[in-house]
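Removed: one protein chain of the complex. Kept in place: all other protein chains.
And now, chain A:
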Amino acid sequence: MLQNGDKAPDFTLAASPDKLVTLSDLRGKNVILAFYPADWSPVCSDQMALYNEMLRFFERYNAVLLGISVDGAWCHKAFTKDRNLHFDLLADFEPKGLVSRLYGVYQDGVSQRALFVIDDQGVIRWSYLSPIGENPGADGILQALESISTTA
């Protein structure tokens, strides 16, 4: 798993059937990557529902949130609509788990429940691997964003 100080590997993934997101296009912003095992499963849903409430806090730190799982773009679309999510879920679907592997968080056919905070220069400043059945919350993300904004 990539760590604090590593350069964040670039990628392009589908955020919906007709929208692609490229990490390096977000240079100038802090980026939160939230890898998670699957849409619809209970813990992930709570985790994404929590982050959905936090977007305005992330914006204060000039940060964009991206969720990533191996679910396909159509699955993400249905899940996003059902849960009223206001951020992009990326489909690490083909080849399956490629980006999750790049970040060292792919295991047993799914993305692990892992968080990365990447600064506006594309460098990983914090990462955290959560037990797969446990919602990691967001206190670690906020602390990481705070420390970036005070050292900038």
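Basically, a residue touches a chain if its C-beta (ideal position, glycine included) is under 8 Å from a C-beta of that chain, and two chains touch if they have at least 3 such contacts; residues count from 1.
Definition applied: contacts and distances are computed from a predicted model.
This figure omits one chain of the complex; the name its UniProt record holds, of "1,2-phenylacetyl-CoA epoxidase subunit B", "Lycopene cyclase domain-containing protein", "Cell division ATP-binding protein FtsE" or "Thioredoxin domain-containing protein", is "Thioredoxin domain-containing protein".
Between the chain not shown and the residues A:38, A:75 or A:142, the one that touches is A:142.
For the chain missing from the display, the contacting residue among A:49, A:78 or A:123 is A:49, taking the whole complex into account. On the side of chain A, the interface with the absent chain consists of residues 46-47, 49-50, 52-54, 57, 83-86, 135-139, 142, using the contact rule stated above.
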